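Yeah, one chain of the complex is gone here, protein chain that is, but the others are all in their spots.
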Amino acid sequence: MKRDIITIGDLTNSEIEEIFDLADQFLREMSKPTHPHRIRGRRTDAQSHIMAALFYEPSTRTRFSFEAAMLRLGGDTLGAADPTTTSAAKGESVADTVRVIENYADVIIIRHPYEGAARAAAEYGDVPVINAGDGGHEHPTQTLCDLYTLRKESKSLSSANVMLVGDLKNGRTVHSLVYALARFGANVIPRAAKGLELPAEVSRRLIEEYKATPVPARQFFGGNDEFVDLDVVYVSSASTLGLVPAKQRPRLDGERDPGSPHRGIDVCYVTRLQGERLAGGEKRGADYPVIDKSFMSANRFRETSVMHPLPRVNELGYDLDEDPRGLYFKQAAYGVPIRMALISKVLGIRPFVSTEAAPETILYTREDGIVCGNPRCISHHPSERLHLRKKFWLIKTRPVTLRCIYCEHNYAPHCYGDVATRRYTTDLAELDTVYSDQIVFFADETQAREAGFKPESATERVRHV
Amino acid sequence: MKRDIITIGDLTNSEIEEIFDLADQFLREMSKPTHPHRIRGRRTDAQSHIMAALFYEPSTRTRFSFEAAMLRLGGDTLGAADPTTTSAAKGESVADTVRVIENYADVIIIRHPYEGAARAAAEYGDVPVINAGDGGHEHPTQTLCDLYTLRKESKSLSSANVMLVGDLKNGRTVHSLVYALARFGANVIPRAAKGLELPAEVSRRLIEEYKATPVPARQFFGGNDEFVDLDVVYVSSASTLGLVPAKQRPRLDGERDPGSPHRGIDVCYVTRLQGERLAGGEKRGADYPVIDKSFMSANRFRETSVMHPLPRVNELGYDLDEDPRGLYFKQAAYGVPIRMALISKVLGIRPFVSTEAAPETILYTREDGIVCGNPRCISHHPSERLHLRKKFWLIKTRPVTLRCIYCEHNYAPHCYGDVATRRYTTDLAELDTVYSDQIVFFADETQAREAGFKPESATERVRHV
Partner (left out) sequence: MKRDIITIGDLTNSEIEEIFDLADQFLREMSKPTHPHRIRGRRTDAQSHIMAALFYEPSTRTRFSFEAAMLRLGGDTLGAADPTTTSAAKGESVADTVRVIENYADVIIIRHPYEGAARAAAEYGDVPVINAGDGGHEHPTQTLCDLYTLRKESKSLSSANVMLVGDLKNGRTVHSLVYALARFGANVIPRAAKGLELPAEVSRRLIEEYKATPVPARQFFGGNDEFVDLDVVYVSSASTLGLVPAKQRPRLDGERDPGSPHRGIDVCYVTRLQGERLAGGEKRGADYPVIDKSFMSANRFRETSVMHPLPRVNELGYDLDEDPRGLYFKQAAYGVPIRMALISKVLGIRPFVSTEAAPETILYTREDGIVCGNPRCISHHPSERLHLRKKFWLIKTRPVTLRCIYCEHNYAPHCYGDVATRRYTTDLAELDTVYSDQIVFFADETQAREAGFKPESATERVRHV
């Protein structure tokens, strides 16, 4: 069974800890005393493996850190840095590309502008696929670097307050990160630029799946705090104690009672405006928040780690570069040992050993009926839409939710039919208990009727076992 | 003596068999039991060699498969995937580029939009050059993969019926392939998209050099066969029994008499529309043939292998991907062992041993007189035309044909002169017996006169020894 790493959800908490332990080992064995977060030299672990890096979007740090990781492991790399120099320029589908490349490489790293492209690659390829960023969807290896950086800095995530600043709508690193934070017990404090708020879908998922509790900022921070103008704080209720054993947390401000939740900020995570994801003509930036030495001079930020996935534009001041609170260059440095560990895991050189079970899932795969509602989903890409198999996770919310397995966009179907009786109904209330593979979902009644289904009469009720 | 692989004609049949035997050996030693056509691991054969990949046109599979092959052999690669990032952007000639790169690498792989560019590179470089596609001219390593795939599938080429579908005009893989098919005894059945027929030159060469016999489709397939609307079938008369020992061929349709040529299709080779080679503004595709499950459901295709050099656009249905007749992903997979074997051969790590003689040739190299008549020939490229030495093969047809050594475009000179007597004549009839290096060819009498030649008088006849 090959392992693909497309979202941070593809890894259990114990697997993430395994990756971090292996990264620790690489750092111990290979790092320079002067720079304990940097790795040097070359191992032989992966000396007979080839990694292919398929980058359909610009990248320096992600591509280079994957390549450096593979080289440090002793392996080799193939790379396409530019989609215009590849067969994509001839209109080739991701599915075809990956079925060809799997013959040339033992693991595929992919970055793509369409959401869900990495999962599509994984579905069609026989070798492990790692997502290096798919549109605005996820960027799980960045999240691993972020979490690992906090662990190396002895920051416990349990009950930590992590403020996310900037473009929370389009920043894929943010989406991977908030789920991981919730899973490891941290509170998520969104501080979005105007109009670039966390998508409702991410917020809903935080609450419904990751059991975070939305608390009004006024209540969380207290009534006369300057942060009351923030909208909401997602307070984690994760049972896990988090990524590292809790240390005696330093008092962050005078308001904090021992034993009660503190209101200081442990981490300020800044992201740039994702200009390349703005719709044509859209322009932002006038009121985009800037985190610099002046902003960070407030007492509440005295012990706050400043993080940024880089590259930055103007949202993060150069005057923080020498500040010990700034961790962003370390984040980049830790990318190598983390990716070395991850590649070792998925190549099976150091296989995962933990037995924590992944959550059970139900797959919905009917080709008729609904399609994904996200226009930026890979399933709507001109090269893919004619052949990519439609697949959804069926989430047992009430009413039921369908989640595209590619882009993870949620979809609330309007009605469903029974393929045996050819009847449909808009009553989805009890569906989570009666679901079977006889069921087909529709976007609306028109679609159902066009597919040859008739409305269910009052007397006949669809019943499935 | 370095070996360049520019056209499939640069390899004798026995050398092709040698390459295939070596690829077999690599597959035996390195392939995974689950995927017998895929290669893993790294050898040490080429560990002190560097391969340079010069790609002046987009490519994924060809470039990656060359690079993967070199890495699997233990060697290293340098690469330029994009002409705009190289000195070509500063107007450098292929001749200069290759004379520089030969200092950095031990073998050069080149892809270029101009026909004949690979031969030009080979002429100027001291290290072996392999053609990875030069305009619409040839793509010999693709042809090696195609033939090898058939051999691995135990398809005999002897008397096999190979139908070529799609763009037969611009598809360079097709041109390399048809010559190889004829050499190994297969019948070539062109089924071109309208306006994209096999060039007259290729057809003529099939007949004149490869001894194929054009037979009307009506006669070949029988009068009431649906294939009668095809124009012609090139029936091979190659004496060789073909690439693999003939097996008991399955009966493909009821019409076939044992012992007589069968009329079923053994291989259906599909190619995409070479959009990048269409003249500006030209647009095709409305009536472009599509090979899909429905097309392939006819009884005559029951045992037909479907091949495609990939990437595909719309001409090959995704519904054939799971069909056992579809060999196109295997073709891509075999690219690695084939290219490993070829690189080993030209680097001299596993030198060719066969002694089959290559056909004798006569070279015509006068700088005055005619130039190549093909506007897409590298000799007309702005960076090359001022310096590239004019060279033609002199083909002893009646009247004589000149074939540009770069693009292999044939040229029928209108007259020729004798440099000693400064007389010219338009009577080329006996030239094949009297040719000497005193002769200079002209496109027409004007050119001859401008070069200072006078017409031969009735009484004086040019006589050469």
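For clarity, chains are labelled A and B in written order, and residue numbers in each chain start from 1.
Operating definition for what follows: a residue touches a chain if its C-beta (ideal position, glycine included) is under 8 Å from a C-beta of that chain, and two chains touch if they have at least 3 such contacts.
Not measured: the values here are computed from a predicted model.
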{"item": "Chain not shown: contacting residue from B:Asp21, B:Asp126, B:Glu208 or B:Asp229", "value": "B:Asp126"}
{"item": "From A:Leu78, A:Ala333 or A:Cys415, residue that would touch the chain that is not displayed", "value": "A:Ala333"}
{"item": "Which residue of B:Asp10, B:Asp24 or B:Asp76 touches the chain not shown here", "value": "B:Asp76"}
{"item": "Residue among B:Asp4, B:Glu18, B:Asp45 or B:Asp106 that touches the chain left out of view", "value": "B:Asp106"}
{"item": "Where the missing chain touches subunit A, by residue", "value": "35, 37-42, 55, 58-61, 64-65, 67-68, 71-72, 81-82, 272, 275-276, 310-314, 318, 329, 332-333, 335-336"}
{"item": "Chain not shown, touching residues in subunit B", "value": "47-48, 50, 52, 76, 78, 80-82, 84-92, 95-97, 99-106, 126, 386-387"}
